[in-house]
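Removed from the display is one protein chain of the complex; every other protein chain stays in position.
And then chain A:
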């Protein structure tokens, strides 16, 4: 699913609304249930936090345009639609993603322990060039922390991931995580313009 064509290419189904951006990047969120994936999406796209909300029904993905180095970039962030709960995410979800955000909850050790298997899935189903970001969410709940920053940092370094501790509630680092990862994708794109082509997605 190549939603990531630059504006010069023919429009695809999802990006016809706006032609004022230079790139459309598909982001996917993975990670255990209830680590705050949907809330991160909501905070980034809509600048709000909806505690204990049932996940929004009928919403595929959220989009927001950001400006990086004077380039208008539209991010389209896909949510798992709850299919992560029993590890039943469809393959098509991963397809065409240029960035995968693997999210865990810093107050839940088990969600950190699952990271390896999420990473495996991402590498198995996404393109080889997918930028992977590790997100430790719920950083506002410092008192209940079960995963130390240094440990997560070490994991991220070992696996070549970008790393942020965020709070979907206070918006801490949320924009940063998206902006910094987009910067990195743009850098990759400069050195390898074929990155977004369909064939690269193999």
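Going forward, a residue touches a chain if its C-beta (ideal position, glycine included) is under 8 Å from a C-beta of that chain, and two chains touch if they have at least 3 such contacts; residues count from 1.
Here is the rule we use: contacts and distances are computed from a predicted model.
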item: Choices "Prefoldin subunit 6", "Rab escort protein 1", "DNA replication complex GINS protein PSF2" or "Ribonuclease P/MRP protein subunit POP5" - which one is the UniProt name of the chain not shown; value: "Rab escort protein 1"
item: Absent-chain contact - pick from A:63, A:111 or A:137; value: A:63
item: Contact residue for the chain not shown (choose from A:46, A:110 or A:176); value: A:46
item: Of A:90, A:149 or A:170, the one touching the omitted chain in the full complex; value: A:90
item: Touch residues of chain A, complete complex, unshown partner; value: 1-2, 11-14, 16-20, 42, 45-47, 57-67, 72, 81-83, 85-88, 90-93, 95, 116, 119-120, 123-124, 155, 158-160, 192-194, 197-200, 202
